[in-house]
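Okay, handing you the structure first.
Apart from one protein chain that is not included, each protein chain of the complex appears where it belongs.
In order of appearance the chains are A, B and C, and numbering begins at 1 in each one.
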Amino acid sequence: MKIGIIGAGRIGKVHIENIATYVREMEIKTVADPFMNDATEAFCKGYGVKAVSKDPEDIFKDPDIEAVLICSSTDTHADFIIRSAECGKHIFCEKPIDHDIARVKAALAAVEDAGVKLQIGFVRRFDHNHRAVYDAVRAGKIGTPHMIRISSRDPEPPSIEYVKRSGGIFMDMMIHDFDMIRFLAGSEVTEVYAKGAVLVDPAIGAEGDVDTAIVTLAFESGAIGVIDNSRQAVYGYDQRLEVFGSAGAVQDENDIPNTVVISNADCTHYGTAYKVMWDRYTQAFVDEMKAFADAVVNDKETPVTGVDGLYPVLIAAAAKKSLDEGRPVKIFEVQ
Amino acid sequence: MKIGIIGAGRIGKVHIENIATYVREMEIKTVADPFMNDATEAFCKGYGVKAVSKDPEDIFKDPDIEAVLICSSTDTHADFIIRSAECGKHIFCEKPIDHDIARVKAALAAVEDAGVKLQIGFVRRFDHNHRAVYDAVRAGKIGTPHMIRISSRDPEPPSIEYVKRSGGIFMDMMIHDFDMIRFLAGSEVTEVYAKGAVLVDPAIGAEGDVDTAIVTLAFESGAIGVIDNSRQAVYGYDQRLEVFGSAGAVQDENDIPNTVVISNADCTHYGTAYKVMWDRYTQAFVDEMKAFADAVVNDKETPVTGVDGLYPVLIAAAAKKSLDEGRPVKIFEVQ
Amino acid sequence: MKIGIIGAGRIGKVHIENIATYVREMEIKTVADPFMNDATEAFCKGYGVKAVSKDPEDIFKDPDIEAVLICSSTDTHADFIIRSAECGKHIFCEKPIDHDIARVKAALAAVEDAGVKLQIGFVRRFDHNHRAVYDAVRAGKIGTPHMIRISSRDPEPPSIEYVKRSGGIFMDMMIHDFDMIRFLAGSEVTEVYAKGAVLVDPAIGAEGDVDTAIVTLAFESGAIGVIDNSRQAVYGYDQRLEVFGSAGAVQDENDIPNTVVISNADCTHYGTAYKVMWDRYTQAFVDEMKAFADAVVNDKETPVTGVDGLYPVLIAAAAKKSLDEGRPVKIFEVQ
Partner (left out) sequence: MKIGIIGAGRIGKVHIENIATYVREMEIKTVADPFMNDATEAFCKGYGVKAVSKDPEDIFKDPDIEAVLICSSTDTHADFIIRSAECGKHIFCEKPIDHDIARVKAALAAVEDAGVKLQIGFVRRFDHNHRAVYDAVRAGKIGTPHMIRISSRDPEPPSIEYVKRSGGIFMDMMIHDFDMIRFLAGSEVTEVYAKGAVLVDPAIGAEGDVDTAIVTLAFESGAIGVIDNSRQAVYGYDQRLEVFGSAGAVQDENDIPNTVVISNADCTHYGTAYKVMWDRYTQAFVDEMKAFADAVVNDKETPVTGVDGLYPVLIAAAAKKSLDEGRPVKIFEVQ
């Protein structure tokens, strides 16, 4: 299965390295990036990429290429999805599809019309811990879910440049958790209430965003949930969740680099959480790519569909509206 | 220090046993309960109580008795506080003072006027785990608090009789967490948003109450918080909390009866949480009583004052209003 | 049930406080200690002890006293056991009975002849964690035991004065573990091999003792075991054990004072082990005394019999011989 990759920034490079190293079903034929330079070309060639380009059309027009990975900036996602669909190529697109709900819907319609496959890059669905929680819930081990709780905190805030164009904490960070909470609940979100604060960096507030947030959610099933986010957990990448139900509860803990415990006269201590996302989620990034290859090669539905891409954007939009208006917001208000 | 105890129900008996066994500074002279019977009298005598009565006035009028423990039903608390104050006796009163804010204020005014000490029975402040979290926060180990999270779930729902007159989940159960979150935050709550559901028992819903709830809180300091409650955690008494701040996070785990781990071919398992509150909180009940004795004997301020009794009632009232009206409610709206 | 206590040193005082506070079945009539002084008398009176004396005969000759607690120095244990037996009084005796096997046997014979009850103070059998391991083994949860492993380390070495007269590390410290390993194995030890070293304090070596030791044991059942001891674990009281069997394994971890976990930029840490034995084992000391009261009051066999007192002494003697001679030693060689 030959693929093209659009965008050779940080996330694009991670996919290139992972595919070349672990995903034997895929071959990267072309990497296109408008800012392609010698260093990036050398990186690509080092991982056996056949061709590099500044023009995505070199991918879209290539009849050899069966699928496209869209790893460019968010504002280009919808257009590239539409273009890939027109060219009959299967699509893996990083999250979110777009901040604009109408554009998301247009992109999904194009995919629908073309009959190609679309997978959205909600990588945490493939994390071994979160997946094991999901499996336990689906296997009925905790009965009917009543409450779902996600704590999700990054080691350090993004640059202010990033904050300016990211769409805000709900659209660029909590969107992962909106996806995860739907996934775990097995039910759609109907209402959100968002409470935010600027506690990490006033410059984030100056951009009209918050850096700390707690969002309460209601589900069609009657369950309720809560997500907390912080842009800065000094102890590292903190991502834990819990599903509480009629017959018990299941939770996961952070991965740590090793199991060592040191006891001395002052303290008993063990390792801190990972401080680099790529170290923490290597396995999940590989597994999402294997799942995409499996969907394309064996003609299965992708495990994270276009609809799975739409809903978190709706929830994020409702959360932003809730924060702005200081009241709970129904999802249908933003739909 | 001679004391009288009003109310010899479940909580009254716990205090009698604990004081007789562990609190050498106190001597229980009289226990008064309108439903005093032979069995209760035998129980009291078995723990060395000098006299029993059906009339609280036998306590109020006894010049020997320096302090009164009010362990009767909530609707009697305010009146007994006022009467104790009139009689110049120090007061330990079980939580909540009353569901009616005006009555709470009247009781506090009487205490103020009489210059007696008042301690409210928020026993979890004395729990060794929660206390160690508090100490870590106060010692600055996690920097400035940004978010506080409490999960608090009971092993099984109370009887419907209890639900009818308890004042609802916010007033009878989450009130402990409202106290704890103020205590940990070191800052007053300004606004709450309550989301509730009836997922455990429809009969609870039929009484106009919910059995599952998530409440978001904002603090004067700018921090935000969230509390979740369920009336039924089948795995036992689940009470965990976390304070997340600028320099780290501190959390506690449930106590379990022993540290044993069994590994066999199917599973690795350790003990479940306590399923009986009195087993779980023995140490905390003893310590709160020792603290009350210390305040009276050594003329110190009690560690849980009348104001500490008022605020959680305000927060609970605001939470109820928020649930009823489907919107965030400021504390001053109910004040 | 009225008792007398001989010896009001550290362990004697612990029993006085525990019995007065928690063991309602017992009443301490007399405490006898040749070094009885005003401070000790005040201590005893503070816990409601009726009489104090310098002469143990005031206990032995008192017809009111049904049982004697022997908490004096080890060299007096055998004589006091014999005297108590002569007087028809039940006996609780601290471990070890004596360092001399012939004297142990003489004491047991006197008990046998008199038909009184004897319980030996192997308090760790009553520890909630070790007991839960024992229960899991007896319930068959790990199948047939194959290997038993005990790590047992004290926070700090005893005084050299103590080392001079203690009988050595095997007789004064590891004897607890010899008892525990028999208890867990449900089978007698047949052979030991002891390896020791002086690593903590050369002064201990100067007295002919070791401060660090590993002892391998073989059991009649075919199982094998190992115990390690150190006189100084700077991180506190370290007592963990594991039973490994045909169907799994069970182990326990140290108790720590609370469950709090603090995560900051440098480290994730939780509480250290207890550094004071009396804090660590309060529950166990109380439970052994309740078990003794139960045996006397309800005429049951004591849970730690005279034979249970003899075997650890035999194992300790064999371990000492093994260390001295640098070879494995059979228990029958010292019997």
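Here are a few things to note about the model shown:
The rule is simple: a contact is a pair of C-beta atoms (placed from the backbone, for glycine too) under 8 Å apart; a residue touches a chain by one contact, two chains touch by 3 or more.
Worth saying up front: this structure is predicted, and the values here are computed from it rather than measured.
Of the listed positions A:A109, A:A206, A:I262 or A:V307, the one in contact with the omitted chain in the full complex is A:I262. For the options B:T21, B:S246 or B:T272, the residue in contact with the chain missing from this view is B:T272. Checked against the full complex, the candidates C:A42, C:A247 or C:V297 give a single residue touching the omitted chain, namely C:A247. The chain not shown here is touched by just one of A:A42, A:A132 or A:V307, and that residue is A:A132. Considering the complete assembly, subunit C touches the hidden chain via residues 144, 146-147, 149, 151, 153, 193, 195-197, 199-200, 212-214, 216, 218, 222-226, 228, 230, 232-235, 238, 242, 244, 246-249, 326-328. Where subunit A meets the omitted chain, the residues involved are 21-22, 128-129, 131-133, 136, 141-142, 247-255, 257-265, 271. Seen across the whole complex, the unshown chain contacts subunit B at 234-236, 238, 256, 263-273.
Following the convention adopted for this analysis, only the chains that are shown with their structure count from here on.
Note: the chain lying farthest from subunit C is A, by mean C-alpha position. Separation between the centroids of subunit A and subunit B, computed from CA atoms only, is 42 Å.
Mean C-alpha positions place subunit A and subunit C at a centre distance of 58 Å.
The set of subunit C residues that touch two or more partner chains comprises 263-265, 271.
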